[in-house]
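The structure that follows is given in the form of structure tokens.
With one protein chain removed, the remaining protein chains of the complex are shown where they sit.
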Amino acid sequence: MQDLKLCAQDKRGIHELEAGKDLIGWDEVTQGSVLPSFEGDASNVAHLKQEERCYSDFNSYTATVASWRVKKPVFNIDVCIDCQNCWVWCPDTSIISRDKQMLGIDYDHCKGCEVCVEVCPTNPKSLLMFAEQEDLETALSQWPEKKKKEK
Amino acid sequence: MAEKFDLQEREVWDGNYAASQAMRQAKVDVMAAYPITPSTPIVENYGAYVANGYVDGEFVMVESEHAAMSACVGASAAGGRVATATSSQGFALMVEVLYQASGMRLPIVLNVVNRALASPLNVRGDHADMYLGRDSGWIQMDAFNSQEAYDLALCAFKIGENHSVRLPVMVHQDGFITSHTAQNVYPLTDEAAYNFVGEIDPVDDMLDFSRPVTYGAQTEEDWHFEHKAKQHKALMDSVPVIEDVFAEFEKVSGRKYKRVESYMMEDAEVAIVALGTTVETSRVAALRMREQGIKAGVVAPRVFRPFPFDEIRDALENVKSVAVLDRSSPGGAMGAFYNEVSAALYTTENRPLVTNYIYGLGGRDFAVKDAMDIFADQKANADAGHITTDIQQFSGLRGPKLGFFKTKRG
Partner (left out) sequence: MAITSVKNLKEFSTANDRFEGAHTLCPGCAHSMIVRELMNCTDDNLVVTTNTGCLEVSTAVYPFTSWDTSWMHIGFENAASAAGGAEAMYKARKKKGTLKDNDAPVKFVAFGGDGSTFDIGFQWLSGAFERGHDFTYICLDNENYANTGGQRSSATPIGATTSTAQAGTHSYGKKEKKKDIVAIMAAHGAPYVAQLAPNKWKSMAKGFQKALETEGPCFINTVSPCCTEWRFDPKDTISITDLATDTLMFPIYEIIDGHELNILYRPKNVLPVEEYLAAQGRYKHLFKPENKHVIEEIQKNINEYWEMLQRREEARV
């Protein structure tokens, strides 16, 4: 699968959601069940890209829901016009756009809802659903041709 | 900057006024409140301070007690000092949020002017509301008069905000008997009071954006138990902090507080265990009993939560017969306070006889004579070596005598 970890220290998706933390005891859980989202000074997070931030292990960015998916969206950069429809409507913050360019899909957080495919305006679409096991090469090799407008 | 408030060395304040002065001197940042008899004057007095520039903080007059405590929770997590006041039905409406405040470990101070719970509706003092809070995870302290309502309110901030405690604190006083009775109160100066309480040092501050925090996460069966156990441990471990704060308060005020206040217990043979203004009534009764040659004493928890299991036991283990007075309708059981004291005494060598009196519901007067009758019952038990009456009795109730359960020890 195409993996878009954007830098080495990127902690995206390193935890299984259901497993949670190693199940620690009462003496180690956080006081008041409060969860800090970051480690260190996070004053500037709104101006940092995700891969530049120091997420704490409590941040769901560090968790994965990949196992929820049965089908996955595959991105074909050759057809994409960077309209950002998929970015604005993805409910799982799983479209990775940087500097106005769609780069690909965050497969740790994508749940396979197919919304991005529906809202993609290109012809043929730049995003299509494939079986979870399908590799990128094969998926891209099966990409449909431009469709003539029906009706 | 707030205007200077002129205080005399000795003031004549009722319990409500005493509590509101403590809120002013502690420089509460947010007071979110809703009026209800008999605690209304605390809120009104504070409103007068706001109107006349005596406080700098925000005064949020909400639309219900539930909203009052909710706003207190939001405000407290936002890092400043927070207080409010309520009674009875208002307290009942707050209950959902009381548990949330303690679960999130927010050091809110709540002045509770004790009053009965309807139905039937009643505005007078009993301890039904205080009991309703007893599993809520708050520290609960009990004032027997106006001076104590003032003193304990100041101590409450310092205890709850201590980093090794971080728990909300209730300060109880009896509706009307304390809240509306003017008594001599010796306040600290504003400087001395604030120096004692100190500045709040926030923990997990929602307004510190260098460290954003999530409050109120969902914890299901794999996490909830650990969180509740940790919270319980914090409550149990607050004891040394409470004792330290009482010791520091003695240094600045000369007034000494203990987790359990014992009166003439050194050689006591019989004892009353009570809460609130009844403590003072029982003390007068104990003196009178002693004039008759009966060695009577009074034991009263100053700190109701965490329950002083150890100190109650130490105070009472050598007594022969103990009466535990519950000022709340027991709802199909022995009085809750009775059960707690009995459990402590069951772990002693001597196992004193323990009986239960339900009294004073809805503000029914409890006179020295009533307390003396209870002492006389205890003396009879002590002499007989077993409980001679029903284990649960009702003091001051009209109609045929009501009582439940006999001892199996006699």
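Going by the order they are written in, the chains are A and B; count residues from 1 in each one.
In this text, a residue touches a chain if its C-beta (ideal position, glycine included) is under 8 Å from a C-beta of that chain, and two chains touch if they have at least 3 such contacts.
Because the structure is predicted, anything quoted here is derived from the model rather than measured.
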#### Entry: Residue among B:A92, B:A116, B:A143 or B:M206 touching the omitted chain
B:M206
### Query
Per the definition of touch given earlier, which of B:A78, B:V123 or B:A192 contacts the omitted chain?
B:A78
### Message
Considering the complete complex, identify which of B:V30, B:M130, B:V241 or B:M265 is in touch with the unshown chain.
### Response
B:V30
#### Entry: In chain A, positions touching the absent partner
13, 15, 17, 20-21, 30, 33, 35, 37-38, 42-43, 45-50, 57-65, 68, 82-85, 87-94, 97, 99-100, 106, 108-115, 117-119
### Query
What is the set of chain B residues that contact the non-displayed chain in the whole complex?
29-30, 32, 56-58, 60-64, 66-67, 70-80, 82, 96-97, 100, 205-210, 212-219, 223, 227
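Note that in this section only the chains that are shown with their structure count from here on.
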### Query
Using CA atom averages as chain centres, what separation in Å is found between chain A and chain B?
53
#### Entry: Interfacial residue positions of chain A with respect to chain B in the complex
20, 23-27, 29, 31-38, 41-43, 45, 58
## Note on the structure
Touching chain A in the complex, chain B uses residues 103-106, 166, 203-204, 209-217, 219, 222-223, 225-227, 229-231, 233-234
